[in-house]
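The structure that follows is given in the form of C-alpha cells.
One protein chain omitted, others in place.
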Amino acid sequence: MKLSRRCFLSLVVGGAAGTALTPLPWKITDDLSIWSQNWPWTPVPPDGAGSYVASTCTLCPGGCGISVRKIDDRAVKIEGAAGHPLNDGGVCMLGLSGLQLLYSPTRIQSPLKRVGERGQGQWQTITWKQAIGEVAGKLGDIRQQGKPEALACIAPKDTGTVARLMDRLMAAYGSPNFFRTPSVEDAYEAVLYLTQGVVGHVGLDVENADFILSFGSALLDGYGSPVRMFRANSRLKEMHGTVVQIEPRLSNTAAKADRWLPLKPGTEADLALAMAHVIIARNAADRGFLEGQTQGFAAFMRMVQERYTPQSVAARTGIKANVIEEVAMKFAAAKRPLAICGRGKGQVPGSLKEALAVHALNALVGNINATGGVTAFSAYDYIDWADVVTDEVAAKGRQTPRLDGAGSDKYPNARYLLNHLADAADNIQALLVAESNPCYALPDTRGIKAAFDKIPFVVSFSSFMDETAMNADIILPNHVYLERFEDVPVTFGAGYPTVGLCRPVVEPLYHTQHLGDTIIQVAKALKGSVGASFPWPDYKTCLKQSLGDKWDILKQKGVWVDASANPGIETASGKIVLMDDTLGAVYTADEVPAPGDAATYPLVLVPYDSIRLSSRYIGDPPFMVKTVSDRIVKGHDGFVEINPETAAKLSLADGQMATLTTPVGEARVRVNLDNGIMPDVVAMPRGLGHTAYDEFLAGKGVNVNQLVGSVDDPASGLDAAWGIRAKLA
Amino acid sequence: MDSALIPEGVKRCSLPKFLLGLVVVGAVLAWGVYAMLLCWIKGLNQTNMNDYYGFALWIWADLAVIALGGGAFFSGLLKYIIGKDELKHIINYAVLIGFICYSSALLILAIDVGQPLRSWFIFWHANIHSMLTEVAFCLSCYFAVLTIEYIPLILENRQIDKVPFFHNLSHNMHGAMAVFAATGAFLSFFHQGSLGGVAGVLFGRPFAFREHILIWPYTFFLFTWSAAAYGPSFTLFITWLTEKITGKKLVKDNVVYLLAKISGWMIITYIAAKSIDTLHWMNSTAPAQGFDWSFFYQNNPLYGKWILFTEIVLGGFVPGLILIIKPTRENSFLRVTALVLGIIGVCLNRWVMILQTMAVPVLSFDTWAMYIPSWQEIATTILPVAYGVILVMISYRYLPIFPQERELNPIEPEPVEAAEAEAKEASTSEDLQPAEA
Partner (left out) sequence: MKHAQTQHRPKRYGMVIDLDKCTGCGACMVACFSENNVPFKADESDKRLSITWMKVYKVTNGESFPNADVCYFPRPCQHCAGQHEGHSPCVSVCPATATDYSKETGIVSQIYTRCFGCRYCMGACPYHARYFNWWDPVWPKGMEQYLSPNVSPRMRGIVEKCSFCFHRYQLARNKAFKEGHREVKENEYQTACTQACPAGAITFGDLNNPDHKVHQLAQPDVHHGYKAKNPLAFRLLERLGTNTKVYYMSSREWVRKAGDNYLADENPGEHVQEPSGH
C-alpha cells in the first residue's frame, strides 16, 4: 500500500519532470504562438503583380482623376491622379473609399424583379434578356396607348453620352419628361442664359482669384469640383488672398476663411445687393467694364439705391452696415475678386434672385469672363448625333407640356423642376431612375415616397440597393464606375470645359450591365422608330464614335481640357444684361421664407453639408461613416446642432434626446451644443438616416430631408428652400 | 470521512458542511471561469476597456493583490533575515496568502493580455528597459519562490508526511527556507518596485510620472515600501477574518501585536514619504509639464481631492498611528479598523496610479475618460478571490497552517490508544516538526 502510493507519486513527479525535459512542451508552446500569429480567420491578402489604372471618379460631380492600384486582378487602392488639371493628386474621402463600393455586399448582382409588395425587399433574380423584355414590354404598352409622355426619367446630369442616350430614348419614345436632379447648376444656368444669353455651364476660376466672397458655398465641404476648391483655398492661403464666408454656421469653410460673416439665413440676396449698393455708391465699381460690356446698369443702380442701402439691410441680415461696407469695399479693391453662390455643396438650386445678385457683384467688379472670375461656357458639343427618328406618337408626345411646368409661361427660366414630382406623378405611368436616389436625397422624403406610390412602374438602374431601388419594380443594375467606360464632362466647378474618361479598372464582378448598353437594348427592343434612333450595336461603339478624335486623347491622357474655349456673351446686344424687364421681375420677387409659422416653430432648421457625408446618389461607404464625429452620430442617434444660449432657453442639455418638429415631419435627435451656430438656428447634416444599405450605414442618424420640404422660387419655380421653421422639445 | 487527512489535534467541521461551503464558493468560481473563458474565446471585447483604458480593473486588481500579498515577503524578511522569531507562528499563513495573491495576479495577467498564447515573448524578446519586463521576471521568479515555500506546507499533510521521501524533502526544504526567504525578499523589492515603476516612468502621463533615482522613479520605492507596510496588515486582517469564521483563536496576541506594530511603523514612514512625494509632484513635477495639480482633481465625476485625503490621511496616517500606539494597537476593534483602512488606502493608491492616470486628459483638447468595468471583468476579478477562499479552506482543513492552533484550542482527549500513538509519533518527529523548524 505504502509502496504503491510512493511508486505512483514518484511516477507522476518523475513523469512531469521528464516531459518538461523533452522538447514537447516547448514545441507546443512555440506552435501555439505561431498559430496565434496565423489565425486562419484573419485574411492574408495574396500578393501579385502590381499595376496602376488611370480613370476618372464619378462619385460626385467633381470629375477628379484617379489612379487605381491593382494587385493581379484586384483593385487595392484608389489615389488621386497626379498632374490632373482638377485635383492634381488630391482626392476626397469618398473617392478614396470607392473600392468599398466596388466590393460592397450591397451591390445588386443581377437584374431583379420585385415579387413582394413594393419596398419589402423581396426580389426574384431574372436574366438580362427577361429584364430588357420586361421593361420594353411595359414601355411598349404605354406607348401603344398613345401616352408616351407618361414616361419620365430621372438622371443626375444631362450631358455626356449616357445621359444623352437616356434623353434620346425619351425623345424617340415621345416624352418631354426627362428630369435632371436639382442643383445650383439650375440657377447658374438660368443666370447665364438671362444675363449673357449663353446656354451652357459656369466656369469658376478659383485658381486665379485672390478674393473669394462665398455666399454659403461649402468650398471646403464638397462644393463644385471639391478637390479643386480645396486646392484653390490652400493656394489662397499661400498667396495671402482672402476668403469671406457668409452663412449662419461656423462651417469648415467659415472656420478656415479669413472672415466669417454669420448672416441670418435666407437673406443672402439682400446682402449681395447691399454690397452692390456700396460698390456703386463708393465708386468702386469697374466703370470701364460696366460701360463697355453691360447693359441696364443705370436701372440696376436705381434698384439697389432705392431698396438695398446697407442700413436698411443690416437688421434683416444681421450684418452691421459698416461691416457690409467694409467687406464690399475689400471685395471691390481686390485684383481678382470672385463671388460665388449655392449653399453647401449646391444640392439645392436656391433662388434665382440670389444667383443673379451674386452674378451682378462679379459684373460690378468687371470679373465676368475674365481670369480669376466667372466664365460662361457653351454646352459641350462633342456629342453630335443624328436627329432621332420620330414617328407620330413621338411627335405628339413631345408636344405635350412638361409635367413639372418647366419652360412653361409660369416657369420660363427653369429646364427641370424635379421638385414638382409630387404633382407630376399623377400623370406618370413609368419612371426610369438612373444614378440618383430621389427617395432619399430629395427634400420632403414622405412626399416623394407618396409620389412614387402613385407611379405604377418604376425602373431603377442602380448598382446598389438604395432607397429608390428598394422602391422600384425592377432593377437593371449598372456596372459601378470602376468597371466601365464613360465620358465624364464636368459641368460645375471647373475653370474650363473638362472631360474625363472613366475606364474599367477591373472586369465586372457581377451580372451587371453598362447603363448605356441597357438603354440601347431597351430602345432596340421597342423596335420601330425608337429602335431605329439607336444605330449603335453597343455603348462602347457609341462612345467611341461620339468622342471622335477626343477618344484617343482621352485614352492617352485620361482627361481633355479646352483651355482655349471662348467664354461667351450671346445676348442680342452682345452685352451682359444687368437689368431688363425679366430681371426686374426677378429682383422684385418676394424673399423665399422658411415654411412654418414662427409662433409654433420658434427655431429655424438649416440643413448643412459635410464632405464626410455623401448626400447624393452614393451613400457613405464604411470608411466614411467611421470618420463621422460622435457629436454627429452616436450609435443610431443623430444630433442637432444648437447654440448653448438657445438650448438654455429650451432647458436642453448637451447630449439630451429631444424631438425636432417641423411642418414636414419630426424626428428624435440628440442635442449638440455648439458655439459655432447662430442662436435660434439649428442645423443638421445631409447624408445620414439611410433606411437602405447595410448595417454600416442604415439607421444611423436622421435623414434631414424628412424634416425639410422644397419651396418654389417665385421667379423660377426652382427649389429655393434654405431652411424650415422648427421646434425642439 | 476525511479525518485521516486532517492534522492531528485540531477540530474541523464535518465533511458535508465543508463540501457545501466548497460548492457555494465553487459556484462563484465557476462564474468567474465562465467569464474568463469568454474573454479568451471571444476576446477582450468582452470588457469595457477601450483605447483610453488599456489598463483598467484587472491591472488594478493585479497591483492590489500583489501589494496585499507583500505580507509574505516582508514577514519572511523579518523572520529569516532580521530574526523576529515570533513571526514563525504566522508565517505559514502569510506564505499561503502570498501564494494566492501571486497566483491570482498571474492568472489575471493571463486573461488581461490580448494574446495569452504569446505571453512568453515577454521573456523571449525581453526589453530590459521596460518596467513590465522587470515585473514579469521578478514576479514569475518570486512566484516560484512562493511555490517552494508553500510546498513544504503541503508535504506536512498527515498522509503525505508519511512518505519518507516527502518527509525528508519537506525537512530539507525547511532547512533552506532562509535562502528562499532572502531570495524572495530581494525579488519582491524589485517587482513591487517595478510595479510602481510601471506608472512612474510614463513621462507622457503627467499624473503618474515621477522623477528618478538612478533608473527608478520615486514610485518604484514607494510601491515596495507600501507593500511591505500594508502586506502584513492584510495578513493580519485575513488571519482575524479566519479566526472569526472558524470561531477559534489561531495566533497568539503577542505575534499579532508585533506584526501590527511593524506594519504601523512601516505605514507611518511610508505615508510620510508619500506625502513628500506628492508635495514635490504638486509643486515641481506637474507644473514643469504645464499642469497645475488641481487640474487632476477637477471637471470629472469621480476623481476629486477626496482621493488625496482618503489615501493619505484615512488610509495612511490614521491606521499608521493606531498601529504604532500601544493601547490602540491592542484594542481589537481599533486595530482591525486600522487594518481595513490601510487596505483601502493601499488599494486606492493602486487604483489612482492606474485608473486615474488613464482618465486624465493630456492633450489640451482632450476630455476626461471615465470607465465602468463590464460584468466579465468583475467576475474574472472575483474569480481569484473565490479561488483564494477555496485554497484557504482546503489548506486550513488539511494542513497545519497555524502552529499555535492546537495549543490555543485544546480538544477533548481521544481514546487512549490513539492519543498515545499520536504522542509517540509527535515526540519522535519533534526535531523534524516542519512548521516550527
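First chain written, first letter: the chains are A and B, and each begins at residue 1.
Here is the rule we go by: a contact is a pair of C-beta atoms (placed from the backbone, for glycine too) under 8 Å apart; a residue touches a chain by one contact, two chains touch by 3 or more.
Please read all numbers here as calculations on a predicted model, not as lab measurements.
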Out of A:G65, A:G174, A:G203 or A:P226, which is the one that touches the chain we can't see? A:P226
Touching residue (missing chain; options B:S226, B:T242, B:T357 or B:S395): B:T357
Of A:L59, A:L250, A:V327 or A:A355, the residue in touch with the unshown chain: A:L250
Among A:E306, A:D423, A:D453 or A:E645, contact with the omitted chain is made only by A:E645
Provide the residue numbers of chain A that touch the chain removed from this figure. 36-37, 39, 41-48, 69, 71, 74-80, 87, 89-93, 96-97, 99-100, 102-105, 220-221, 226-227, 230-231, 233-234, 237, 250, 252-253, 255-256, 260, 262, 509, 611-612, 622-631, 633-635, 643-645, 674-679, 694-696, 700
Residues belonging to chain B that touch the chain removed from view: 43-45, 49-55, 112-116, 118-119, 121-122, 124-127, 129-133, 135-136, 198, 201-206, 287-292, 357-358, 362-366, 369
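Note that in this section only the chains that are shown with their structure count from here on.
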Based only on mean CA positions, could you tell me how far chain A sits from chain B in angstrom? 64
Could you list, by residue number, the parts of chain A that touch chain B in their complex? 2, 5-6, 9-10, 29, 32-33, 35-37
Chain B residues touching chain A in their complex are 115, 117-118, 120-121, 162-163, 165-166
